[in-house]
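Of the protein chains in this complex, all but one are displayed in their positions.
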């Protein structure tokens, strides 16, 4: 696939208990040529809580921000969990569900974790 | 625990795609001294569909029936899936949810698969 | 106008939710169900009805349906595919939403 | 009259459902949440409210809450336990519903 | 003192279950209780040797060594090991107070008989 192929990496599982979100961020770092968009949805939104232990994946967040990639969070998933933007780290952007949805279905490849 | 300890083995996952229900039935066979009650609930009810491929666990069903143990199916889970008793093999008994629930919380040990 | 395939291989509801929210902007949406995602094709699933009303094509892996013995419980509009046909379907798509 | 512990270690809703359906026949019901079951203790979870109104005691593993950083999002009636206290709680029970 | 049985199904690095089993076992052993563990399905891979340690991630192998040293008795579903091709990789704990033993599902019955309470970590 050409480099302008749109790649979305979808974090849908909570950050602890499994290594899925960590591995998703590691994969985003590895596929940087495609400028992947990382989207946290459902329980994946807990990945970016301010107070969550991020020691295993903070470096991936830092790297992705250094190369100007965006980390999106689905607003609807936040609301369902009683969370707001202020509970999250500054590095992420919150988008409403229809925007998030458009990015997902508009991607040529979606990798779910 | 004494042999009169009540043991419930709970099949809650679908029969294919994972080996959980198979392993649950294998465990029921192995713990026969406790006369375990096997209960299928949620997607576990698909385990006992007439048309499901049971080649890996039919022998466990046969063994459990030979030693007169019961295989229960939660009626509510069936209904949620548009299924009825007539879709299931003859070896199982269908009970309403409150009866199923009482057996689960009345067990000294519940093993979920 | 894109051809979008929801390639669903687990029971996670997210894939069906996203397919259902499709806004009818001319995209051609297809759902392919494999493994335990098959159970989403149960005819009692209202989400599936809604998808089909919106002209979404829904396919299910024939071997997976067979193994699970749920052929007669499937929505009548769900078409069965063997693995070769799944590959053909995949190759026709612009976008693949794996879930 | 039994002491019943729901020992919940995954997000599967079934455990909370069963605990909630408790019919108040005098049994003493306790819920212990570990691993990702912790997320069930989110204060927006209505099921948890209903359990607490029915005098169900709800505990959550302190380390798991800490790791997930959700202390301030927990229902105020949820009490935290370290692993040693979880063991003490387990040993007090008549029936343990693992889920 | 009491005796606690624990069953789990998940392997290392895919699920928190091995870590939780170690934590609960440590707490029980430290209180003087006995612990018997049954590793079923992928859980048998939790006690393989030569698991590379990664900073910040729970050391599953080390954790299991520690509880066996303290006296935990661990039974591994032998068939589960064989189908996974990892039977030869199991850690040895010859000098420990506890033991790691190959087992069959009938040993589950044994554990249920020999323990006071039985936990399952999903």
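Going by the order they are written in, the chains are A, B, C, D and E; count residues from 1 in each one.
The rule is short, and it goes like this: a contact is a pair of C-beta atoms (placed from the backbone, for glycine too) under 8 Å apart; a residue touches a chain by one contact, two chains touch by 3 or more.
This structure is a prediction, so every number in the text was calculated from the model and none was measured.
By the touch rule given at the top, the unshown chain touches A, B, C, E in the complete complex. Of the options E:31, E:70, E:84 or E:113, the residue whose C-beta touches the omitted chain is E:84. Where subunit A meets the chain that is not shown, the touching residues are 1, 3, 5, 7, 19-20, 23, 26-27, 29-34, 109-113.
Although one chain is not displayed, subunit C still touches it through residues 7, 9-10, 12, 34-36, 63, 82-84, 86-88, 90-91, 93, 96, 98-99.
Annotation for subunit B: contacts to the undisplayed chain at residues 16-19, 55-56.
Please note the rule applied: only the chains that are shown with their structure count from here on.
Shared contact partners of subunit A and subunit C: not a single chain qualifies. Chain centres here are means of the Cα atoms, and by that rule the chain farthest away from subunit B is A. Greatest Cα centroid separation from subunit E: this falls to C.
With centres defined as mean CA coordinates, subunit D is found 25 Å away from subunit B. Between the CA-based centres of subunit B and subunit E the separation comes to 26 Å, rounded to the whole angstrom.
Shared interface positions of subunit A, defined as residues touching 2 or more other chains, are 16-18. The multi-chain contact residues of subunit D, meaning those touching 2 or more other chains, are 12, 35-36, 96, 98-99. By the definition given earlier, chain contacts exist for A-C, A-D, A-E, B-C, B-D, B-E, D-E.
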